[in-house]
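A short write-up of the structure that comes next.
Complex shown without one protein chain; remaining protein chains in place.
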Amino acid sequence: MTNLTVNLPGLNLKNPIMPASGCFGFGKEYAQLYDLSQLGAIMIKATTAETRLGNPTPRVAETSSGMLNAIGLQNPGLEKVMASELPWLEQYDTSIIANVAGSQTEDYVEVARAISSAPNVHALELNISCPNVKQGGITFGTDPNIARALTRAVKDVSSVPVYVKLSPNVTDIVQLAKAVEEGGADGITMINTLLGMRLDEKTGRPVIANITGGLSGPAIKPVALRMVYEVRKHTDLPIIGMGGITDVTDVIDFLSAGANAVAVGTANFVNPFVCPEIIAALPEKLHDLGYESVEELVGRSHRL
Amino acid sequence: MTNLTVNLPGLNLKNPIMPASGCFGFGKEYAQLYDLSQLGAIMIKATTAETRLGNPTPRVAETSSGMLNAIGLQNPGLEKVMASELPWLEQYDTSIIANVAGSQTEDYVEVARAISSAPNVHALELNISCPNVKQGGITFGTDPNIARALTRAVKDVSSVPVYVKLSPNVTDIVQLAKAVEEGGADGITMINTLLGMRLDEKTGRPVIANITGGLSGPAIKPVALRMVYEVRKHTDLPIIGMGGITDVTDVIDFLSAGANAVAVGTANFVNPFVCPEIIAALPEKLHDLGYESVEELVGRSHRL
Amino acid sequence: MIRQEKMVVVSQQQIARNIFELIVKGDLVQDMQEPGQFVHIRVADSFEPLLRRPISIAEINREESQFTMIYRSEGRGTSLLAEKAVGATIDVLGPLGHGFDVDAAKAKAYLIGGGIGVPPLYQLAKELNAKGVETVHILGFESKEAVFYEEKFKALGETHIATVDGSHGTQGFVTHILNELPKDFDTYYSCGPTAMLEAVQWAYPEKQGFLSYEQRMGCGIGACFACVCRTTKSETDYIKVCSDGPVFPAGVVIV
Partner (left out) sequence: MIRQEKMVVVSQQQIARNIFELIVKGDLVQDMQEPGQFVHIRVADSFEPLLRRPISIAEINREESQFTMIYRSEGRGTSLLAEKAVGATIDVLGPLGHGFDVDAAKAKAYLIGGGIGVPPLYQLAKELNAKGVETVHILGFESKEAVFYEEKFKALGETHIATVDGSHGTQGFVTHILNELPKDFDTYYSCGPTAMLEAVQWAYPEKQGFLSYEQRMGCGIGACFACVCRTTKSETDYIKVCSDGPVFPAGVVIV
């Protein structure tokens, strides 16, 4: 029997596959389609201290093998997430990773403290990399000093392990990874979206109301994979890799490059069953490649 | 009659379309297919002081709507380019932009001084952004101070206007653009490739011998367009835009975002006639959009 | 229940300029609840184009397990859809969203559609007529060449056509026709460009109405927050076109 389990700080995953934050809401919609207990974990939509309405529409645009989004962290706010979304998720036997966002350190700290105390939140994902909010967000993710300090502040109040989500929109991703490691991060999740733009061909106007948006989907996979590979060379922290994953082969690539687990974002929109399908395909794929467990395969590209 | 001409420092272009450096060699191969005098200009392959053998093969890999390359600046070296490639190009009525590369300032200066004196070289394109060479190259393109100093050094010796080619692999492209502007750049060309990677699905080995390569093609267009738009907001320098252009609509997008002219790279490999086809389609497209000249359309997204 | 199914193309026909009628067959039809729901279509096996395309359900044939879509072939996705021949399979996710409240109309209803907003009104008209509600159809198109289903609507009730260029029916917009028609109906239903929905809403402030909205979509099932609209119901909330809509009672959506 192929062993799919992955053990990471706070997360004893039955398999390394989870939906990425923002692409799966709080699970309710996909629960109409399949049993969420199949999933290794669920990264829920970014939660902020207050209700956020997000950006005006249009919020998405299609690009070659990818899409842009500028949702702007719309979410019902900490209180409602704690009161209704998280309790609802308790019926499923899977780990919940809460994506925490804000526009200043205090916001992050407030959300982290509260949400990490929810009984079914197993880890936090610190979203210092959202390109679609005017204040904070991405600046936290591009300055190593700020990223380090924010990680430490959140780490100090969190009752569960803290994973920090890195932005690809930086000159040196390794430097950021090192910074959050110094700040006490228990793990890294990467990558968030690349900043991009699309124009309406008739008018020349940006298609996305926010002007720019975050690029995701297969188009960004080569960049994501390169970054995971580079960061793995420089840290032993667990990495949850993502960016353009659409099938089991993509998963193998990220694990090979050094990710310990992976998240699937945009592909859920194209094929809502993509996560369970990948989970089902994984044992045979590992077996064909000559591996008996996920953990054996992790990082193989570095051992050649 | 729609006016396609574009006048930029050193470059009086009959139209704004030119092949991008490294995707067109020194023109000989495409000259078998069509008359190069149709082109607005030609950006020739990077030239270094000495002959460069470049990287081992495989040097290219396909990705979703894109490709990776790690040619490693293979070129016959300054002497041969001056002695045979450039003189051969004199038969064509088009502007030549010489792409200058090196691994230290002295190399750049040497090549720039010599090649800018060739009778048919109208401008230099300073390649401070090649991701595929171990030394120099990209570090020049990611540190604003180094970029500024290099630009100044080259500017001092060049007999023709100097355009600096920016790397997208940076946190803040505007900062780099400002730096080269301060260094005396006459214009900016952007973007070079995004650093990426692909793994062999069976072995987990990087497909490209150099491990990482530069991502180009339609996949990167949203990133390129966003960067051109941002840089245009902060400088009046001429911009030659590129990244994923495959047809006349893409050209309109880059011009709208603020590019004064555009270059076509990877698309030449897919459709070797792409440049003349775009040039032929441009007048009608401009007309349909209600413009009588290229220069009228440039930057329209900023005027909405 | 929402299903993802490879449905089989039974018929594909061009019925007006750039307008295609596509009939597909599969089990998913049995779950269709209301006229005005839509499906989300994956047009290619590859990830290019990436996103699914939302298309309304235009007619439901439960006995044959078939349903009809009418769409404009315009961009990359719909052009690929137009290439699907009889026998080909299409990846359909649906039925999605909430449609028109058929029970709301009492005696007489106005069905007001514009362009590719017309299709869902056809199944609606059929169901209303089946319930004994008289339907009047006011349909707007660009020009004569773009008109479709005129005879089919006529077979169900009084039908007025407006074309922007006047090449068929009344010249102008549906509102030009509405101005001339009596207000002797109890309920209106509308689907079309947002500007048209706004105009219709303004025209009948006192009537009960239902409007079907469009937004750019990601997931199509309510998970990604791409397709939201502001709502009069709450200052601190949005409604999602894909899962709360696409049909909302008049007065609910702020555009």
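The letters A, B and C name the chains in turn, as written, and every chain counts its residues from 1.
Criterion: a residue touches a chain if its C-beta (ideal position, glycine included) is under 8 Å from a C-beta of that chain, and two chains touch if they have at least 3 such contacts.
Worth saying up front: this structure is predicted, and the values here are computed from it rather than measured.
Which shown chains does the chain we cannot see touch?
In the entire complex, chains touched by the missing one are A, B, C.
From the listed residues B:P9, B:G184 or B:P272, report the one that touches the chain absent from this view.
B:P272
Out of B:R59, B:K178 or B:K285, which residue would touch the omitted chain in the full complex?
B:R59
Applying the definition given at the start, please give the residues of chain A touching the unseen chain.
64-65
Can you name the residues of chain B that touch the chain not displayed here?
22-25, 28-30, 32-33, 45, 51, 53-54, 57-67, 69, 71, 74, 76, 217-218, 246, 266-273
Applying the definition given at the start, please give the residues of chain C touching the unseen chain.
So the residues of chain C touching the unseen chain are 46-48, 76.
The rule is short, and it goes like this: only the chains that are shown with their structure count from here on.
Taking each chain's centre as the mean of its C-alpha atoms, which one ends up farthest from the centre of chain C?
B
In terms of CA centres, which chain lies closest to the overall middle?
If we average C-alpha coordinates per chain, A lands closest to the whole-structure average.
Just how far, in Å, is the C-alpha centre of chain C from the one of chain B?
47
Distance between chain A and chain C based on Cα centroids, please, to the nearest Å.
Result: the chain centres lie 36 Å from each other.
What parts of chain A, by residue number, touch at least two of the other chains?
Touching at least two other chains: 63-66, 217-218.
Residues touching two or more other chains, restricted to chain C: which are they?
Within chain C, residues 47-48 contact more than one other chain.
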